[in-house]
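Every protein chain but one is kept in place in this view of the complex.
== subunit A ==
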Amino acid sequence: MRQASAHDPEKLQTFRTGIMRQAKGTIMSVNHAQRVDLEVVADLIPPQSRVLDVGSGDGLLLELLQATKQVDGRGMELSQRGVNECVARGLSVIQGDADKDLKFYPDKGFDFVVLSQTLQATRNPKLVLDELLRIGKHAIVSFPNFGHWRVRLSLFVEGRMPVTKDLPYSWYDTPNIHFCTIRDFVNLCEELGATVEKATALDANGQKIGLSMPWWFWNFFGQQAVFLLKR
């Protein structure tokens, strides 16, 4: 976000306001801390890139990227309501399912394919990640870390599936069917032959955890992670 804020603090403010609007749950039940990852994601994308945002929600990331990076941005979103809102705001978004519809995109058709906070809600995360790496020259994936100490504590002490600020759903109504930890994700990347170009973990306050910290530390204290990958 450094780059963006240096260029256009006003737009960044608009973006943050957008996040806060989300936080109140008027648009989607996604809260602030979760969406801080969007700023980290945006930071990874150079200006004028071709970007596909898979699971683009109500289009906040696309709007941010168009405003601050002049990207050629496209979105795919499962919810028809989200899509219609995006198109009404002038964004190039289609209704689609990450599990089914990525196959229609050509190889390396985009500089960056972003999957933000969606991997854990896919039916086949391995296939989806494989598709992201095929379609994009780079893939950016952000996800909640199920290895976070609060999650571990909930299971260990209470013996219950965790319901936290970031993972507000009960086990029976959650759209998140494939949780993973940061370590799990790194393993999957290896299995798919993906190179981790950059990785960032964010703590409960949305602050980046120091790069010098070891993986186990990230896996314990990182509430969410953002990975830049390529293959």
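Just so we're on the same page, a residue touches a chain if its C-beta (ideal position, glycine included) is under 8 Å from a C-beta of that chain, and two chains touch if they have at least 3 such contacts; residues count from 1.
The definition used in the following text is that contacts and distances are computed from a predicted model.
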Hidden subunit of the complex - UniProt protein name among "(2Fe-2S)-binding protein", "Homoserine O-acetyltransferase", "Urea transport system permease protein" or "GntR family transcriptional regulator": "Homoserine O-acetyltransferase"
Hidden partner chain, touching residue among A:D101, A:D184 or A:D203: A:D101
Positions on subunit A contacted by the hidden chain, ascending: 72, 74, 80, 83-84, 86-95, 101, 104-106, 109
